[in-house]
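The structure under discussion appears below in the form of structure tokens.
A protein chain is absent from this complex, but the other protein chains hold their places.
== subunit A ==
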Amino acid sequence: MNKEIIKIENLKRQFTMGSETVHALKGVSFDIQEGEFVTIMGSSGSGKSTMLNILGCLDQPSGGAYEIDGVKVKDLSRNELATIRNEKIGFIFQSYNLLPRTSAIENAELPLLYNSKVSTEERRERAINALKLVGLGERLNHTPAQLSGGQQQRVAIARALVNNPVLILADEATGNLDTRTSYEIMALFQELNSKGITIAFVTHEPDIAIFSNRTIVLKDGHIIKDQTHEKVQSAAAYLEKLPKEEH
């Protein structure tokens, strides 16, 4: 059961800005096991975004090793990286990044469009299933403009789930949402995690981190804390405690 989804060893990333070299990551090592819900925290400039880009195979490390689901990412070409993103990673962004004027189904099935092994019928079916899983079974043909922020983020989550990724990578996924909706989304993440889906959640909000079972804190390109939570808080319970809202 204890399969390593992510293996990172002495990971380094530096950028050259004009004549200056910026070291964004200065040798970071950690693993993520299958079924973990990890939050990666850090203030701006901590190397958090760089970490996220490398985890998401959008960027390549300058040094060290990165392995996702047994595949060594270093030295892969642009196209090979695209295939890995397509098959192994589900992205969720702060600003949802849905295609405007496009239905929930079409948004959710987007990753499968780039996978020629999936037929049109299967694509549609998987998109509908993913939308049902996030609780949008009734809003399949709504466009983003017809959906609330929380619902849009649910469509984005469905899109991230549709290719059955080994890792869901969320970037400040609750950053644009109010407290109640944030809890709702975190409850959904916890629910998905309980089904065995591995999640890496990048955030700078400590009160979101309490819903995960492990928190990695970055500062100045180093890990300063890697802590497993003994008692994970339930987002659903927090939601219960919020004062009732009139709808």
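Everything below uses one rule, namely that a residue touches a chain if its C-beta (ideal position, glycine included) is under 8 Å from a C-beta of that chain, and two chains touch if they have at least 3 such contacts; residues count from 1.
The criterion applied here is as follows: contacts and distances are computed from a predicted model.
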Protein name (UniProt record) of the chain left out of view, among "non-specific serine/threonine protein kinase", "Putative ABC transport system permease protein", "Cytochrome-c peroxidase" or "NADH-quinone oxidoreductase subunit D": "Putative ABC transport system permease protein"
Touching residue (missing chain; options A:G47, A:P111, A:P144 or A:G221): A:P111
Selected from A:N10, A:S43, A:T120 or A:S194 as touching the chain missing from the view: A:T120
Which residue of A:Q33, A:S62, A:N97 or A:N176 touches the chain not shown here: A:N97
Where the missing chain touches subunit A, by residue: 53, 56, 58-59, 78-79, 82-83, 85-87, 91, 93, 97, 99, 101-102, 110-111, 113-116, 119-120, 159, 163
